[in-house]
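Removed: one protein chain of the complex. Kept in place: all other protein chains.
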Amino acid sequence: MTSSFSLRKSQLFVLLRPGFLVGLAILLSSIALALFPSFFAPFDPNAFNYSALKQPPSAEHWFGTDNLGRDTFSRVIWAYSVNIQMAFVATIFALIIGVTVGSLVGYYGGIADAIFGRCVDAIITFPFLVLVIAVVAVLGPGLTNMYIAITLVGWVYYARLMRAEIMGQLANDYAAAGKVMGYSDRRIIFRHLLPNAITPVIVYWMTDMALAILLGSSLGYLGLGAQPPQAEWGVLIAEGRNFITTAWWLSLMPGIAIVLTGLGFSLVGDGIADLMRPRG
Amino acid sequence: MLENAHITSAHPRILDVKNLSTSFDVAGKQLKAVDNVSFHLNQGEVLGIVGESGSGKSITLRSIIGLSRRYGEVTGEVNWQGENLVAMLERDLRKVRGKDIAMIFQEPMSSLNPLLTVGLQIGENLVEHTSLDKPGRRRRSIELLEMVGIPDAENRLNDYPHQFSGGMRQRVMIAIALASNPKLLLADEPTTALDVTIQKQILKLILDLSKDLGMAVILVTHDLGVAAQTCDRLAVMYGGKLVETGATREVLRAPKHRYTMGLLQSVPENIEPRTPLFSLPGTPPSLMNLPLGCAFAPRCAHSVADCAEKKPPLIGEQHQVACFNPTNSGEATKGVA
């Protein structure tokens, strides 16, 4: 009993590391901003103010204003809703599909695995962004189509990782033991193998959420994702592009938000990786 | 066949290990893997260091030629040809290692370089430790492979390690070790990864070579049978300490330490089939967490008051034991001989 307690204590110790704490703080505040933007934003993100055009950062407008007098600080905060949503929605379905497919082909192998292998080869030979842009081009621009495009391409990476992890776990005899115990394949895959195999996938998920924000912003910037006037970091950077020499804050501030949020996800991902590593 | 009864007393002492200790720093805690171990070796003698996992037997072996230095702190003396190897600089030690003292390991595959042919790997050692020219090295390599019983040696020089089977790979390892005419061979569980029929071949090879070349051998093993068939003397380790040393026959016929005796009794030999075996309770201790007194005391049925508080010293002349309450000669011992 005592050893089990001390073990958990030592594992929880991960949570007290500064890197993880900083990451967690960033992530939690991001989520708070995403959930309650109106509470934090001092102005209406879409309200024009012709008396305050392209103003540099000041006490009133912390991040300055744009060419229509909209408050950049409020727009960056409102963009949290869209961009945090992106991190989650663009990855969660890829995660679910990828984990399921990867577990099944990893466990059963055979023809399904061979077909899967060819699909993976076909998809990963294209750069991720190019493929997503191609899908969006077919479906048409917009947030929903962007999510579909990222999911269609992204699940492959989860599945590939999951398949490899499951096959690694199969080298352990506890799966064979489950079979000999007369357990169903479903029980062996999802109750025994999956919890042992999923750690790297979860860690990848955390990084992928950061990547999804980057990708979503890139598509927004290119005009394929969120559409103006919606406040979204990519859109904001694109809007500021024309004024980069005269109003640097317009592109810089949303850029910093992207970097900061990405950092938060990565730091938390590292902490979770340490926390979930099984002992013994 | 497995002849090990060469007379040892006439041979000079070539290795004298005194108070050898090796400790590691693990998570801020000091782990004493080898604790004050002393023994000696005579020329041409085969000494077996016997113990279970975590007894410190492999680390003792590695500490002799400074392989544990990088990971932990080694103190004491290893006297070899008038020099103390423990105090020797790494640079000088390298000249001893692989030349006068050679070592073979349990996993022959992982200790051979998979990208180099066997011929090259033997040649390498010859370049390092002999003055032979290229054709001379080739001749010597073939000679060595033939010596360790690899058929068609000339052609096999160009083969890579993966083209050899497990037993053959161990022979190649031995050939490499012998390239420099070592005076001492350190063998760390050389046959544990091999099947019994192959094990017998390799042990016979090591013994024959020892006899023919006058080479001393320290054989580390967990298998009492292997030790019994191969070694002139045994040193039994438990919890990082030597608990018993003596001539193989003496130790096996009349073990003095309760641990040695328990181990021997638990082997299913000379016992009615399907009857309960003698079994020692508990499990070997973790080196991280050794008891204050004798490491074996918690599992010992004969422990006395001192056992829990003091570490028993290794005492005796030819047959030494570290125990406050050793078995006495009158006690019925395992009749292995």
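Order as written gives the chain letters A and B; numbering starts at 1 within each chain.
Operating definition for what follows: a residue touches a chain if its C-beta (ideal position, glycine included) is under 8 Å from a C-beta of that chain, and two chains touch if they have at least 3 such contacts.
What we mean here is this: contacts and distances are computed from a predicted model.
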If you look up the hidden chain in UniProt, what protein name do you find among "Membrane protein", "ABC transporter ATP-binding protein", "Thiol-disulfide oxidoreductase ResA" or "Carbon-phosphorus lyase complex subunit PhnJ"?
"ABC transporter ATP-binding protein"
Neighbouring shown chains of the undisplayed chain, as defined at the top:
A, B
Sole touch to the unshown chain from B:211, B:249 or B:302: residue B:249
Just one of B:106, B:199, B:245 or B:320 touches the chain that is missing; which is it?
B:199
Taking the entire complex into account, which one of B:34, B:224 or B:294 touches the absent chain?
B:224
Touching the left-out chain: which of B:262, B:293, B:312 or B:326?
B:262
Positions on chain A contacted by the hidden chain, ascending
1, 3-4, 7, 171-174, 176-183, 187, 191-192, 195-196, 278-280
List the residues of chain B that touch the chain left out of this view.
1-2, 4, 52-53, 165-168, 195-201, 203-204, 222-226, 228-230, 248-249, 252, 259, 262-264, 266-269, 271, 273-274, 276-281, 283-284, 299, 336-337
